[in-house]
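Missing here is one protein chain; the remaining ones are kept as they sit in the complex.
What follows is chain A.
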Amino acid sequence: MSETLQGAGRPVPAESSWTPVDGRLLDVEDLFVEFRTRDGVAKAINGVSFSLDEGETLAVLGESGSGKSVTAQAIMGILDSPPGFITGGRIRYCGTDLLGLTEKQRREVRGPEISMIFQDALSSLNPVFPVGWQIAEMLRVHRGANRSDAREGAIRLMERVNIPAARQRVNAFPHQFSGGMRQRIMIAMAIALDPAVLIADEPTTALDVTVQAQIMALLAELQEERRMGLILITHDLGVVADVADRIAVMYAGRLVETADVHPIYAAPAHPYTKGLLASIPRLDQKGQELSAIGGLPPNLTRIPPGCPFNPRCPYAQDVCRHDPPPPLIEVRPGRRSACHFTDRVLADSEVEFDHTHPGAQEEGR
């Protein structure tokens, strides 16, 4: 990653009061979020901590309901409240705790500093306005650009995200674009104000595979070009391998493993990660049945005692059912895992995921 592009990272407006502390953009510390519903209190996030540096891509992985999207919403400050409440923790952006800011101050962070793209680009665009108008509105409202400048800016952004014939299509409506094009437009809106952090909440889930790759490539390119911190939320391990620098795996509102991207694919240190990786179809697995993780994620209103993964975990012992959930501790340099038996899992997966031993697949279940 060369820093030479603009001399010093992204072009920050002169009046911006946000500068990263030691290159650290975002620091989430011991975050707790719960949803108070009629069926009880759903503990969606239970003590999540992670950080994001300039120019870094962090992939947050997990099943539906593991708290990925809620984490993103908590960072953005768009959690529906009620029923959602942040009950503990800190979200520091450039050293400032966002949770302590007023709604007005937070709004000044959303968009110019931290921005987000959503899963389904069709529903993320307002159907009654032309796409160019919607992009231009970002520039008009936040930058005070006049109509024609904002329009030109919108066209440039549309060209930047590789929309063909952007100038002719600036007045088209969202439904006139294909899924991939709509997601590009959403990305153009999200980067319109040169945010330092971009959160992409399952940006490719609604797209077909070839388009997925294009969108991921575009995101990686923009991230490189603008030195953005990128948080990529996904449940698709295949999507993140080429793009992410680090991976954080979530389960039932907790981080269960964090690591650099390559070690985690080579040898997962948590049984859950191991299960996720084992469920990816592989070329050397011809004719075999795919192994899936048995069972379902726990109901967040009734998270089982002990490690939340214990009912589905092949490694589970009594200690997993009775002791409080294991903390996320460093098991290797730059790797953290929250499991009582990390060493055993690591030892197993080093054998299992070592591709020179294709026979060693079955025992995982």
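The definition used in the following text is that a contact is a pair of C-beta atoms (placed from the backbone, for glycine too) under 8 Å apart; a residue touches a chain by one contact, two chains touch by 3 or more; residues count from 1.
As a convention for this text, contacts and distances are computed from a predicted model.
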{"item": "Chain not displayed: protein name in its UniProt record (\"Sarcosine oxidase subunit gamma\", \"ABC transmembrane type-1 domain-containing protein\", \"Na(+)/H(+) antiporter subunit D\" or \"ABC transporter permease subunit\")", "value": "\"ABC transporter permease subunit\""}
{"item": "Residue among A:Val28, A:Ala267, A:Leu300 or A:Cys320 touching the omitted chain", "value": "A:Leu300"}
{"item": "Candidates A:Leu98, A:Met189 or A:Ile293 - the one touching the absent chain", "value": "A:Met189"}
{"item": "Omitted-chain contact residue, chosen from A:Cys94, A:Met116 or A:Ile293", "value": "A:Met116"}
{"item": "Interface residues of chain A (partner: the chain not displayed)", "value": "35, 37, 42, 44, 64-65, 69-70, 73, 76, 78-80, 83-84, 107-112, 115-130, 137-138, 141-142, 164-165, 168-169, 171-173, 176-179, 181, 186, 189-190, 193, 205-208, 297, 299-300"}
